[in-house]
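Only one protein chain is missing from this complex, and each of the others stays in its spot.
Chain lettering (A, B and C) follows the sequence in which the chains are written, and residue indices restart at 1 in each chain.
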Amino acid sequence: MAKHETPLLSQLETGPWPSFVSDIKREAESRAKNEKGIDYQIPVDACEDLLGVLELSYKHGRTHWKHGGIVGVFGYGGGVIGRYCDQPEQFPGVAHFHTMRVSQPAGKFYTTEYLKGLCDLWEFRGSGITNMHGSTGDIIFIGTTTPQLEEVFYELTHTFNQDLGGSGSNLRTPSDCVGQARCEFACYDTQAICHELTNYYQDELHRPAFPYKFKFKFDGCPNCCVASIARSDLSFIGTWRDEIRIDAEAVKAYVGGELKPNGGAHAGRDWGAFDIQKEVVDLCPTKCMRYADGKLEINNKECTRCMHCINVMPRALRIGNDRGVTILAGAKAPILDGAQMGTLIVPFMKAEAPYDDIKEKVIEPIWDWWMEEGKNRERLGELMKRQGLQRMIEVLGVDPDPRMVQEPRSNPYIFWKEDEVEGGWKRDINEFRKYHKR
Amino acid sequence: MAKHETPLLSQLETGPWPSFVSDIKREAESRAKNEKGIDYQIPVDACEDLLGVLELSYKHGRTHWKHGGIVGVFGYGGGVIGRYCDQPEQFPGVAHFHTMRVSQPAGKFYTTEYLKGLCDLWEFRGSGITNMHGSTGDIIFIGTTTPQLEEVFYELTHTFNQDLGGSGSNLRTPSDCVGQARCEFACYDTQAICHELTNYYQDELHRPAFPYKFKFKFDGCPNCCVASIARSDLSFIGTWRDEIRIDAEAVKAYVGGELKPNGGAHAGRDWGAFDIQKEVVDLCPTKCMRYADGKLEINNKECTRCMHCINVMPRALRIGNDRGVTILAGAKAPILDGAQMGTLIVPFMKAEAPYDDIKEKVIEPIWDWWMEEGKNRERLGELMKRQGLQRMIEVLGVDPDPRMVQEPRSNPYIFWKEDEVEGGWKRDINEFRKYHKR
Amino acid sequence: MAFVSSGYNPEKPMENRITDIGPRHFEEFYPPAVKANKGKWLYHEILEPGVLVHVSETGDELYTVRTGGCRLMSVSHIREICEIADKHCGGYVRFTTRNNIEFMVDSKDKVKPLVDDLMSRKQDGGCYKFPVGGTGAGITNIIHTQGWIHCHTPATDASGPVKATMDVLFDDFRDMRLPAHLRVSLACCLNMCGAVHCSDIAILGYHRKPPMLDHEYLDKMCEIPLAIAACPTAAIKPSKIKLDNGTEVKSVAVNEERCMFCGNCYTMCPSMPLADDVGDGIVIMAGGKVSNRITAPKFSKVVVAFIPNEPPRWPKVTDTIKQIVEAYAKGANKYERLGEWAERIGWERFFEACELDFTHHLIDDFRDPAYYTWRQTSNFKF
Partner (left out) sequence: MAFVSSGYNPEKPMENRITDIGPRHFEEFYPPAVKANKGKWLYHEILEPGVLVHVSETGDELYTVRTGGCRLMSVSHIREICEIADKHCGGYVRFTTRNNIEFMVDSKDKVKPLVDDLMSRKQDGGCYKFPVGGTGAGITNIIHTQGWIHCHTPATDASGPVKATMDVLFDDFRDMRLPAHLRVSLACCLNMCGAVHCSDIAILGYHRKPPMLDHEYLDKMCEIPLAIAACPTAAIKPSKIKLDNGTEVKSVAVNEERCMFCGNCYTMCPSMPLADDVGDGIVIMAGGKVSNRITAPKFSKVVVAFIPNEPPRWPKVTDTIKQIVEAYAKGANKYERLGEWAERIGWERFFEACELDFTHHLIDDFRDPAYYTWRQTSNFKF
């Protein structure tokens, strides 16, 4: 018997897609039954009250959660987000209901052994409700009380060799695409760099010292499956400088219909026979390809590595061998000042362990600048907008490169500096007036 | 014998392009000789001093002209621009050297009789130096003294039936392309509307009552030969709503090579045989054309009337019959706030005398708004930026139309108004707190 | 319940403390076939919706079965995932960026039993627990945020609209009939956790009423200068208020005309709540993408300025999305993303094709760059 009536939520228990309502009810039931005889460290009816407060929101059309207070674990400034219900008498099981962020492994592969351990821990010391995973990438434990925070952290570190993730004005838990672990397009080892930088910058991740949040994301190729270009202050996108490798036989097999274009991604509709001219050559944004007499040629010099041809014919076309990353900076969601995509700041850099160039020539100079000049709650992208891409180029100590812009400025409002102008700016009006009367 | 040495300027008397230096010297010589015995009303050596002051600028790398004072003709606030030399002792012939703007005829056709009359007048009462024409379109008389302003104006109006043009914060002299007078692309009579609006709004043209300057320009078609879209506060661009007229025989003649593409504009290089697929169909921005079996088809519904196909094959393709204008607003050069192109505010309107709709539904509501709300020296485009395109739509009293935007907003920062939101904005915090504790 | 210590001693927090160890090393969690073939993958193929094979230079094959997941999941559900992974996959499993669950097997004969097992599992109400799909030119799981289940600033729920939308789009989760993949995302407020601003279709929670001012508590609960600084349009200024009881308190005043309801002030100051049952609702955006394929990444555009919250199933939202998806399926070329389609045909045609009204709210009026979204050419379609 459910503790709260949930007539509105129950309408979300039909239809084909998995129902989160059914799932929470299942957990509520499991806790109520407690077949394993667990000594729950937070209220046993937490899930029932969670459904109850959500039903109330469905009725009121408004949330019933309040701002978090300052809660956390000793020595860390992030990883825990305080959360309180605004109807604690009605829903005591979720009156205090804090979130913990658990740093996910790069690539998000898991053993069941590990996952089951986390489940046991969170069932025991929390609500049993999670996000697999949160928007930034962490495993999210939803709902526990303040006294349990240190306990969960202690067990995570001691039993699971596992740390918390980031929150607040610090480095947020970096994340990556599946990469070379299971993708032929990956131009570098996204998991390796993601893990290395996460661990190398643990201090920045746990102890907020930045003006605002900061995100790294690692995309193995320009397909951008982790959306780094839209979501991270520093976006690492795999690329290559040499030639696309062509398997001429496989090209023939695509043209002949033996291989399905785009790995069979369009199999749900009859699009007609594959037409390499129309589907590959004509769609190339730089028109650097030619197909004639059964042979595909690529003018690699003019290629912008957009991935389309490779996506369409993965068995015939492969990424080049001289690989690295393109680095873009400053992406962010609309708050405060409108959304920004990442801006290209490094056309190419090798991405090999221990990543010294990336750390010392890119990340750390940028952090130094941002920590020095960034205002409170100013994202890197906003600082870039405020001080200009030129300033970023100075910070990086690189030469300006037309690859950093889509087009040169159309306004001629150039802010020359005094030392760039012959003779400087100091002039004598009286000297001028000798030649130019008032 | 020249009055001033001009070693620098003289270097501009070689090379193939007409030399303005040679031309001014010719005028200087003509005045010095005065074969017709003219009683010059300004200094006879004005042209010599003009060369002298220009030579000095070539030496100093700086202009020697000063701001104009307030000079003009009685009852007008524009049409005359005061100009004084900052070295009057050295160049007394151009010490006072004001510009007069003479309103050009629409289309800039002239009889020699009329031009010769103007020449006589300006030789007698001015420097004999002109611009044919100034940037806005007027005939520019360069260089006369204050006492001559009324005299020139009197002779212009009495002898030549000719008025001054605009300057200052008023309607500037409207201008137009050659239009139907000599162009098969013109979708309306640019000269007729240019002349009508110039005369209908004489008061606005002569008596500055606007926040800043205001320009009309009339382009007969989207080729925009008078650059209205870049240069005028209200840009009128000819267009049509029905179908491009196709002469199938002429299409064949282009394909067959009997007719030269683009009216022979590319004759200076061997571009190879005309390829209608490559040069017309494939370059169509909407891909609404098809050429097959010797026949050209246009899906006119998808055409954006960009003129390319018509430009390439003027004998085969002609503008439609249901013609009018697209109206764009707010173009301006960079000063102050960066350049603006005109923004589309009226997708289509008929342009037929007496142009009541254009006057009453477009021009006058916009002026009322701008005069009411525009700040000092704020161009229409800046007001549009400041108050938004929505406000312009309200001013015009039309429905918002996706044709007015290139794309919808990508930020969701919508400024809802209180009366658009159910229940308005007044709320009781205590009522809210009944359901949401602090 | 009795408090059970983990071993942590609150008196001596530094005793035996372990910190700064980061996440577990990824290699511990790689399935053997991944470990053996990492960096050697030659190509992949989608065998059927939800089932991929990756083939290595070594000749090894790795079969992946992708199933939809609720981002929000209970430990019971995770244990069931583990049970399946133990049974079929040697105890390994993976999650994707879009909250899908991937079960991997190393030979083709293991695929069907796995798929059958997954599709056979249903919740009490009849929903699939592990629907197989979300690959190729179809619709995969909706990235989303917390909504009313756990967030303090949302203007709508997250899991509810997502469930309702995925029910409506379920056939396209299970199929690959679209011109290209279509990414749907939801953010319950403008903070937009997740790349909602660059999605083919974005569902965005949005407030439409300026903050209420809890004057009596404002100065006690908030740092007024931070609340003022938080406003992107400088609509908030300090003020002094005389309460009903006659005492004068420091507070703020809001220029409501300049408010665009972003909620930043509320993030900084709990005494400025915005939420309202009829003020809040959903904005639909369309045409964004993050991939660099063919064209550069694009921001999503606002195509429906407001739809009221209609819990529990948000029918107007799901109808609108379905309309857009069907128009796209019908109109776009093969490989063309939704935004590329809209740009090719022109946004004036997009609104026609999707049968959506173009309203004045869709015209950008936020800051200088708004101007660049207006049409500055005579090229348009009647």
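Heads up, the rule we're going with is that contacts are C-beta pairs under 8 Å (C-beta built on N, C-alpha and C of every residue); 3 or more make two chains touch, one makes a residue touch a chain.
Source: prediction; values computed, not measured.
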item	value
Among the chains presented, those that the missing one touches	A, B, C
Per the touch definition above, residue among B:Q87, B:T144, B:S169 or B:T198 touching the missing chain	B:T198
Candidates B:Q41, B:Q90, B:N300 or B:Q387 - the one touching the absent chain	B:Q41
Residues belonging to chain A that touch the chain removed from view	222, 224, 229, 237, 239, 241, 285-286, 301-306, 326, 328, 340-344, 347-348, 384-385, 388-390, 393, 400-416, 418, 421-423, 425, 427-429, 432-433, 436, 438
Residues belonging to chain C that touch the chain removed from view	292, 296-297, 367-369, 371-372, 376-379
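By our rule, only the chains that are shown with their structure count from here on.
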item	value
Whole-Å separation of chain centres (CA-atom averages), chain A against chain C	12
Interface hub residues of chain A, defined as touching at least two other chains	60, 62, 64, 66, 334, 338-339
Touching two or more other chains - residues of chain C	190, 197, 232, 262, 270, 275-276, 278, 299, 366
